[in-house]
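The complex appears here minus one protein chain, its other protein chains still in place.
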Amino acid sequence: MAVIVRFFAGARAAAGVNEISLESSSAMHILDQAAAIHPKLGQVLPQCSYLLDEVSLRDLSIIVADGSTLDVLPPFAGG
Amino acid sequence: MAVIVRFFAGARAAAGVNEISLESSSAMHILDQAAAIHPKLGQVLPQCSYLLDEVSLRDLSIIVADGSTLDVLPPFAGG
Amino acid sequence: MSNVSGAFVTTDLISVSELSALVRSDTAGAIVTFSGDVRDNDHGREVLSLSYEAHPSAQALLEKVAGEIAAKFEVVNVAVAHRHGDIAIGEAALVAVVSAKHRKAAFDACVALVDEVKAQIPIWKHQVFADGTDEWVNCA
Partner (left out) sequence: MSNVSGAFVTTDLISVSELSALVRSDTAGAIVTFSGDVRDNDHGREVLSLSYEAHPSAQALLEKVAGEIAAKFEVVNVAVAHRHGDIAIGEAALVAVVSAKHRKAAFDACVALVDEVKAQIPIWKHQVFADGTDEWVNCA
């Protein structure tokens, strides 16, 4: 089991993949790793908000447990 | 030929008639005469606006010529 | 650039969707519509029936007001209709529709259009209440 990081919309376009699987760590470290693997994410992540298992995540120092899903949401553009 | 005074909506209800015919005079005097003939108009006229031959009339000291039409408009209530 | 697509003083039933279709444009990103419908109550009193009376100048004045709104706001098209005669409960008395590139102008123009119609157009509302009384609205 690992952490699933899901990318949406412009974040998916930057990553080039729908999701990646990484080891449990802080949310911050997981996102840094994701950006190291998919460099274009580096420009998009600072604007993004995050959901940890569908709940808004503000504190990125929180440890994301194995089996969790971390969603990467670019700035909303509905309407 | 005379001045035709036309009553609309609540002014017509107060006058009890659609219109009356009066002799040329100042608008003010014509309206005073109308209120003397149809006393319920006395309460409504102070709220009304007026059209002289379809043009807004503000100065009631103006003489209304024979053949003219003076319209009595209660406060608008559209919408 | 702004345009009046229609201004109607009419005894016919007003269709919001038909009026809205008049203002459509592929360059407009926002359409705001207002429908002022006849209510079954006024100030807590039950309304049985309702009619509006329009002065003969109402049509020309409605066109003028629509033109002023079209000129004042950053809109694409505006259209407006006011019904007179007898109107059933739930039917529209006044419908105003505005299309614009952006939503703020569409909302602002629609609010202003309704306000100006109520202020400037010589139309009057007559209400008959369930208690047998009646009134000309706004008239002592």
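To keep things simple, chains are lettered A, B and C as they appear, and every chain counts its residues starting from 1.
In this section, contacts are C-beta pairs under 8 Å (C-beta built on N, C-alpha and C of every residue); 3 or more make two chains touch, one makes a residue touch a chain.
Computed from a predicted model, the values in this text were never measured in an experiment.
Hidden chain, full complex: it touches shown chains A, C. Of the listed residues C:L22, C:V111 or C:V128, the one in contact with the hidden chain in the full complex is C:V111.
Touching the missing chain, out of C:I14, C:A30, C:I69 or C:I87, is residue C:A30.
Residues of chain C that touch the chain left out of view are 16-17, 20, 24, 26-41, 89-90, 101, 103, 106-107, 110-111, 114. Summarising the interface, chain A meets the missing chain with residues 8-11, 13, 43-44, 47, 51, 54, 71, 73-79.
Here, only the chains that are shown with their structure count from here on.
Each chain gets one centre point, the mean of its Cα atoms, and the points for chain A and chain B are 75 Å apart.
A straight line joining the Cα centres of chain B and chain C is 27 Å long. Annotation for chain A: no residues touch 2 or more other chains.
Residues of chain C in contact with at least two other chains: none.
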